[in-house]
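The block that comes next holds chain A.
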Amino acid sequence: MASSIRVRATSNGDITEVQALIQHPMDTGLVKNPAGELIPAHYIQQLKFEWNGKDVFVADWGTAVSKDPYVKFSFKGAKKGDEIKISWTDNKGGSDTTTAKIA
Partner candidate 1 sequence: MKTRTSLLLGSLSAALVAFALTSPRVVAADKVDPVADAKAFQNFFFQKFPDVKHEDFVNGPYSMNADLKRQWQEKEEFPPYEFALDAGKEMFSTPFKNGKTYADCFPNGGIGIRQNYPYFDEKDGKVVTLELALNRCREANGEPPYSYVKDEMASLTAYMAFTSRGKPMDIKIPDDPRALEAFENGKRYFYTRRGQLNFSCASCHVQSPGERIRAEILAPALGILNAMPIYRSEWSGMGTTSRRFVTCNSQTRAVPLEPQSDEYRDVEYYLSYVANGLPISGPGARP
Partner candidate 2 sequence: MKRSLPLAMLLALCLAPNARAANEADYKAAFAAAEAASKEATGLRNQWTVTVQALTAAKKAADGGDFDRATAAAKEAEALAKASIFQANTEKEAWKAMEIR
């Protein structure tokens, strides 16, 4: 099955810029379906970007983050060709992980 994580990491000298788009419903638990029943909360609780065994970006999320979240950040120290690992876990026990090479 295709990964839920689309990621692009580009190196610019010492700085690496990372963008990621994650496919996830991020349901708040407050919305009703057409039948009038509440759609249970289903959201990413933790999102992690790792490089060289270190966490370079960790996000603790809740229901305030919208559907299909997009994240962009930069960090220092990595170089072209290095690998970063992206993983997330959600409140229903779901998870996904992928790796990407810094271009």
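As a convention for this text, a residue touches a chain if its C-beta (ideal position, glycine included) is under 8 Å from a C-beta of that chain, and two chains touch if they have at least 3 such contacts; residues count from 1.
For anyone wondering why these and not others, all candidates are chains of the complex that A comes from, given by their letters.
The structure displayed is predicted, hence computed values, not measured ones.
*Asks:* Which candidate among 1 or 2 is in contact with chain A in the complex shown?
*Replies:* Among 1 or 2, contact with chain A goes to 1.
*Asks:* In the complex, go through chain A and note every residue touching candidate 1.
*Replies:* That would be residues 2, 6, 8, 19-21, 23, 66-68, 70, 72 of chain A.
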